[in-house]
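Excerpt of the complex: some chains, original placement.
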């Protein structure tokens, strides 16, 4: 079990300690589930009252938190500090040193760098190149001419089609597919004719791809996942689409072909984005949105069709009032009819009056 | 071919027979497709008229059905009775006895129970434990320290990451992934830093998981799929989410992290549920709903955002009237303007009248 003192942790993350530096920390947990020896963190103010009841031995908090009975570390960014401590205490997954398994099938024309671990039943096809320090889990298929950089991790049952390029420190989770043909057919006289997809896929450095994702190869140019971007599970990216660096695409996002995303976009779960549009930089798209138009830099959108978020939040939350609104309209219509008929009868009276005297 | 008499079947399911007990039944089918020798069932009243035209040799029905020219078995729950007869006639899939393949790769430190069938190209990593009577199909990867109970079936190309726990009589369909890292990053100065995901996944007894699903491991605690729950294809469950017992999650459902579902919930296809909320017991969520708030026990919801179903059904079905409603509002506005201006002119007249005489 890892062991650090609270003082060591505060120093490590550059935080300010309020409490006994000799408290022993062995793991981390949420405020609600923490036991003695755990350090926890508080980011979302809605959990602040748990500070009084948590069994954590210490809590990382932002500057705005005052007194507390539990020892605190004050950090600029408590969640980032928590990540640092998680890495310090537990590290990332340790991969067994298996070397290159004799049960793997590696083409004579493939090149594998030093310090790689290639598990049983992996297939590396002709002219593929794998850099140094990579881990390739069982039953991965690496197609002809694929290039993988250094220190990348490919989990079990992943398939990478011919000619794709994977950067350094990339992580691809199990059962994902990279580089299948784009969904491209020319329909002629009722028959869908397959268009050769001669582009590739480029996964840049530091990308992580979830489980069961599909990233299509481009028809002509490449499909690109930009540096440091992270894809959740069951995400699919269409042919020729270019995702900028440092984007977050949550689970089950689907982006059609030839669309461009800028950098630092956040795309919520189950979002769908049509093809051939441009999404700017720092765009945020709420879960389940359906995006059919270009989005300028920095905009936040939601809904299907997706509209600006403040407007959208009010608009979509009003769908529940539709029956009431429709009834109100009907009431107004009948009120006005009544008024009109009473005005008419009044007018008739008045007219009579005008005539009669 | 299996062969039973109608009398035997009626007795087996404890139903009441109306017809010849000697009729021979060899298979089952729907009312519309049944041939002689088939038994069928009627649950949905909309198919009742097919009773007159079906070629089935017998039909299982509920108590409310009266006369029929085809032999009937009256059952409390016709669909459950149909299931019992399907199992009696056809049984569940028979798995070939292959023993432990010499082409499988099983760590010396792994333990495999008796009567297991482990197919070619399976990898069982260090310290994994597999109970008795399990079937592990080709190219499955079972990570380090994974524990699997008795009589579980893992279909081809499934990946189970290190440290996950699978119960008894669990079925995991092909190409699913259990225990990939949760989608957890601390974003700091524009870079997304991966947070170690040190929790696991617990799949309790009698769970079935569809094809191409992804169940993330927890960041700190475990992700749990409760006893007897069933997941359709392409479902994804976020890190730390806890699904209660006996839930049904239809295909393409996505649930974000740290959410809790109670027992006996039914979640329709393509539903999305945000993280960090609580769904009660016996909750029903209609297909494609987007759930962003807690749901109390027993509630039925639909739509995105999801609202109570009766209200929601009326509200969402009214979206089609929006253009008409908007036009009606405009008509009302111009009517009122007209009325106001005519009232004004009346008032003017009246005023003149008042002044002039």
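When the chains are written out, they are named A and B in that same order, and each has its own residue count from 1.
Heads up, the rule we're going with is that contacts are C-beta pairs under 8 Å (C-beta built on N, C-alpha and C of every residue); 3 or more make two chains touch, one makes a residue touch a chain.
If you're wondering where the values come from, they're calculated on a predicted model, not measured in any experiment.
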With 2 copies in place, how many does the full complex contain? 3
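The definition used in the following text is that only the chains that are shown with their structure count from here on.
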Per the C-alpha fit, the turn needed to bring chain A onto chain B (nearest 5 degrees) is 120
What is the distance, in whole Å, between the centres of chain A and chain B, each centre taken as the mean of its C-alpha atoms? 24
Chain A to chain B touching residues, read off their complex: 27-30, 33, 77, 79-80, 82-83, 86-87, 90-93, 96, 103, 119-121, 137-139, 155-157, 171, 173-175, 208, 210-212, 228, 230, 232-234, 246, 248, 250-252, 264, 269-270, 287-288, 304, 316-317, 319-323, 325-326, 329, 332-333, 336, 339-340, 343
Going by the contact rule at the top, pick out the chain B residues touching chain A in the complex. 105, 121, 123, 125-126, 139, 141, 144, 157-159, 161-162, 175-177, 180-181, 183, 185-188, 190-196, 198, 212-214, 216, 220-221, 234, 236, 238, 252, 254, 256, 270, 272, 274, 290, 303-305, 307, 311-312, 314-316, 318-319, 321-322, 325, 328-329, 332, 335-336, 339, 342
